[in-house]
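Report on one structure; see the data block that follows.
With one protein chain removed, the remaining protein chains of the complex are shown where they sit.
Our next item is subunit A:
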Amino acid sequence: MDRLLPLIQNETLKIWKKKRFFVVLLVLLVLIPIFTYAQMKIAQTNNKNFKDWRNQLVQQINEYQNMLSSDRIPEEWKRQRRIAVQQLQYYLDHNVNPNSPNGVTFTRSFMSNAVTLFYPLLVLAVASDLVSGERSTGTIKMLLTRPVRRWKILFSKLVALIFYVSLTVVASAILCYLISGAVFGYGGWKMPVFTGFEINGSTVESTYVHAVPQWLFVLMEGGLIWVSSMTVAILALMVSVLVRSTAASIVTMMAAIIAGTILSSMSSSWESAKYIFAVNLQLTDYLAGSPPPIQGMTLSFSLIILAIWAAAGLFVSFRVFTKQDIMN
């Protein structure tokens, strides 16, 4: 343990002083009010048009059903709609409002919408220049000439990275709750959310459906987001070891993640795309019971794929970092 803790402290403070985490917070502080405002507008329209949430839900189910009868809609969409209809029907049958407007519900839906693009982006803000940044400023020489094993240096960077990923996820949840709560109220902790929908083809199996209080749901979401963000973070660390410039490292990772998002929306025809890490990032979907991007994907499958990518990323990072010659 000797010298490891001071190293971690050093790396953590370095990231802090580079003000990357402030950027993350600033982005959240700007974006969350915008989404809150949009959500408020939607709620106002719904209040005007519908007597209560049941009417609204009934109408939503009806709209999906009408889409199902249209010949123009691709089969893949219909499958998703069919699943959504059955889930909404489940909520209606149990007299639970799936979207009751409050701070916790907003946080829940914000987090699950942000998992594929927004969180990876925030993570990249911290992770992408961990090593490449030292190269471009030349400080890497100073770092490596100290009498410390190289793996310890990279390891301390990794721990600092884990710290900031955790802080990002938690800070986003807290900010979401505080900001949206000011508009929608701070309630909703105990509201039941259904989870455990099993999807077989286009039918929903509800044998294992059970209600969890919303605070627990948000906590589970946070855990899953943390895992997918950590995978992105580790891969970004790897890229920043491999690539000299920070800009190149951000672009590489961003391209991979955006490609994954596009693939998951069109990949029903290309099944082996499910082995790409970026297609597996949306772990929260399994929790809510939304159909996976490619048929046959499950939570365990995605977790294994992400774990393999992360392990490979760590292996490459440590291998290259400890062996490569530093010249610049």
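The rule we apply is simple: a contact is a pair of C-beta atoms (placed from the backbone, for glycine too) under 8 Å apart; a residue touches a chain by one contact, two chains touch by 3 or more; residues count from 1.
In this text, contacts and distances are computed from a predicted model.
Engineer: According to its UniProt record, what is the protein name of the omitted chain, chosen from "Transketolase", "ABC transporter ATP-binding protein", "Acyl CoA:acetate/3-ketoacid CoA transferase subunit alpha" or "Lysophospholipase L1-like esterase"?
Structural biologist: "Lysophospholipase L1-like esterase"
Engineer: Looking beyond the chains shown, say which of A:27, A:40 or A:58 touches the absent one.
Structural biologist: Touching the chain that is not displayed is residue A:58.
Engineer: Among A:254, A:299 or A:312, choose the residue that contacts the chain missing from this document, as touch is defined above.
Structural biologist: Final answer for the missing-chain contact: A:299.
Engineer: Looking beyond the chains shown, say which of A:46, A:89 or A:290 touches the absent one.
Structural biologist: A:89
Engineer: Please pick, from A:167, A:256 or A:314, the residue that touches the omitted chain in the full complex.
Structural biologist: Looking across A:167, A:256 or A:314, the contact with the absent chain belongs to A:167.
Engineer: Tell me which stretches of subunit A touch the chain missing from the display.
Structural biologist: 8-9, 12-13, 16, 49, 51-52, 54-55, 57-59, 61-62, 65-66, 69-72, 89, 92-96, 162-164, 166-167, 169-170, 192, 194-196, 207-212, 216, 219-224, 226-227, 286-287, 299-300, 303
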